[in-house]
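To keep things clear, I will list the structure first and then write my remarks on it.
Only one protein chain is missing from this complex, and each of the others stays in its spot.
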């Protein structure tokens, strides 16, 4: 039970086991069977399941999304991968007009069990067109489900659940998590969609994180412990449907809310969470809610600029201390170690 | 000065005058020069400006968005039209990865002055794929501007301003507004982007509306006057950048906030406004904020179903009264006149 | 073919009553291409279509009553009222669905064929599209994919010269552009008279047989003409995008009348027999409309349901 697995290996294992259990599961995507295997997440599948179930594709993301959808209509369970969410922009029409609505618009006659894997990230000079994080778009669309795992354990269980689900599920992986390991059982299991995970309990403030920002939130909670602030960190795990009850229960206890996100703040996921909490728990709130996500411009390429683009644990700590009325050290937002903000932990083996 | 013009005519006049003033303005879109002329908004332009500046196009929305962008790079000022926002989903990549970022990603070397007109609506059996309202998507993208006029006066002035603007502007028109008239000066004028309009002043509650929902909000304010509630109605007019200061100033006065929208509530524009207000004016708030927009499913086609899909003035009245602690009449959400909710005022001359 | 004509005419007649509260795209004038192509299919085969789908649905054997009820927005409609005219479906008949975003069902159909191929099923997929749809990026991508994978699919293009009110010359160039695109991908393709039922049937039969026997995909382009307005029950020659002359030249080539004449001339059927068939069909259609009108509205509690399958 104490086997350590990397997030990327957990993704591969979930895919492997799902394909082993159900012959209707197949995977298609640019580079899926190539020697790099989507950052290692599809390695070995071709050898095991053959060219019919493990497919490369033409550079035609829009058509192939439709192809996946069509195959799902008659009983297949496709997984389609995109190495960046940015590339999937050409396939929005199929995902949003078609896959999301097919079940509803035909009065429940058909269903579309498909998983769309997309990868997001941070920095490394990928620049404006390789760095977007569009979960808010997908979450805005009734008919889609949106999953963003943080831990390797959840990556495996949520991907398995997404593949089992009878609906189109957008599965968003953060590249900085791919190399992070934790305990992952060998046997097949699922983690239910729509349930948050309380990563650490606390009583003063509720910090919501997802994907990579859940880790930064956890780090922030550690620093805050030193400042005698007890932070509860909740990893949403699923963005649509998100676990409103768990969040509300936490806020009823803490009365304070910080919502983090990997995307542009404005009109993003964090707005929905903040708005919902304030609508439902206005009377429990002791302070104004705060959102911590990306600033309102595209991601620049130069490390000298992208360095300051991404929020980290200390930005969270800063906001929480402010909210708690604690004294703020003027330079706490500067990095004492001079560490580049756009470079992941040493556990990360780049490039993107 | 007291000339009445319909919203659709105001759009046409702004286009006409902009084309007359600036030879680099041209308009392209499916059906632009056809006998129906995009619900009348492009009629007569072909005769006046010729086939070079008033163009039909192949059914290739993605490429033509790129074409518009490319022409803008070298000094043209294209307007591209889509008869439904749903059709523009195939062109997201060009709008979001390219047009929105071109100025930034080339360090300010180039600019993309272009207007993308899109039409949204309500009901008439258009069904799931002809009824979406995606302003939240565009507003989430740094580099885009998003405009949603309500009155004919603003439609003319905002379209003129959008054409003059050196950035890609998403211009969203509600089909139910096309036939509504008001005073529109004959001469060319612009209405600045990013400025809200206070449609009626009030002291008890701030109601934010845009596009068609601004009219429903106004109606609600009238009913509320009878109930001795003084509502301030703000028409945002521009969604990105939105006029934060005007909204905050109003909420500081009223302490109550209702945000309406033409789109799905979840992860929509109303969340951003609500979250921002609560972050910035938490201490001014007397009650929990409320959002009134579309429910969390696609729009069904049957009138028996879509009837109950769209919120109207009385839904706003209901929520405001609840917020004010007034007595609620049980059946006030039902329509006494049995009027179909998916049919516009008699001023509307359908079909969509 | 005659049945499609009679159904579409009945819709056109009743539309004015304002009880069909959704847009309708009638295919009167194009029936030969629709009936002829579907006649080449087996019931187990699949069809997908776009906005102008009534004819395809009926030709594939879709339930007429369920279609009428759907157009009337009733609970008994094939999509429970949620879809309307632009979202017909009849799974038993192999009509997998129609959706009005132009081009979008083309890759979906390719995906159905892909699944059929992966599972080694004996099924052919036919997807109907218009000349306008051949300008969408996803059409080309789908043709490339189908050719590459040797899919059991037939791309059935009804070229009626217009995309809404836009004629070919503002949208496309190239003498045989549509078939040439398919051929550029190594796919067999033919262009032919879409108003001649026999020709349509023959070519479709060949293409379907080819697909069924592992010969891969084909594209067939049938030249035809839409009589009525793009969307709605009326005529629109008066608004100026096409001439009355053009319209009448096509009306003279009425595919339904032509085939009737041929049948009678060949002695397959007599005029009286033909009239009886027409009368029976009209009765069937009238009954379907009555059925639709008398059917209950969908229950309001179905409104938020079926967003997610479980």
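Should a chain be cited, it is by its letter among A, B and C, assigned in written order, with residues numbered from 1 in that chain.
Heads up, the rule we're going with is that a residue touches a chain if its C-beta (ideal position, glycine included) is under 8 Å from a C-beta of that chain, and two chains touch if they have at least 3 such contacts.
These numbers were taken from a predicted model, which means no experiment stands behind them.
Q: Write out, one label after another, the shown chains that touch the chain missing from the document.
A: Among the chains that are shown, those touched by the missing chain are A, B, C.
Q: With the full complex in mind, choose from B:110, B:227 or B:328 the residue touching the hidden chain.
A: Once the missing chain is taken into account, the touching residue is B:110.
Q: Of the residues B:15, B:150 or B:167, I need the one that contacts the missing chain.
A: Per the contact definition at the top, the residue touching the missing chain is B:167.
Q: In terms of residues, what is the contact footprint of the unshown chain on chain B?
A: Per the touch rule, chain B residues meeting the hidden chain are 26, 52-53, 57-58, 60, 62-76, 93-94, 97-98, 102-113, 142-143, 145, 166-167.
Q: In the full complex, which bits of chain C touch the chain not displayed? Write them out.
A: On the chain C side, contact with the omitted chain comes from 135-141, 144, 147-148, 170-177, 180-181, 183-186.
Q: What residues on chain A make contact with the chain left out of this view?
A: 30-31, 34-36, 55-60, 62-63, 86-87, 89-90, 124-130, 295-298, 300-305, 308-309, 351-352
Everything below uses one rule, namely that only the chains that are shown with their structure count from here on.
Q: Mean of the CA atoms for each chain, then the mean for all of them together: which chain is nearest?
A: Chain nearest the overall C-alpha centroid, as shown: B.
Q: In angstrom, rounded to a whole number, how far apart do the mean CA points of chain A and chain C lie?
A: 42
Q: Find the geometric centre of each of chain A and chain B from their Cα atoms only, then give the gap between the two centres in Å, rounded to an integer.
A: Averaging C-alpha atoms per chain gives centres 31 Å apart.
Q: Hey, how far is the Cα centre of chain B from the one of chain C, in Å?
A: So the centre of chain B lies 35 Å away from the centre of chain C.
Q: For chain A, what residues touch not just one other chain but two or more?
A: Only 62, 93, 97, 104-105, 142-143 qualify.
Q: Of all the residues in chain C, which ones touch at least 2 other chains?
A: 77, 79, 81-83, 87, 99, 101, 137-138, 302, 307
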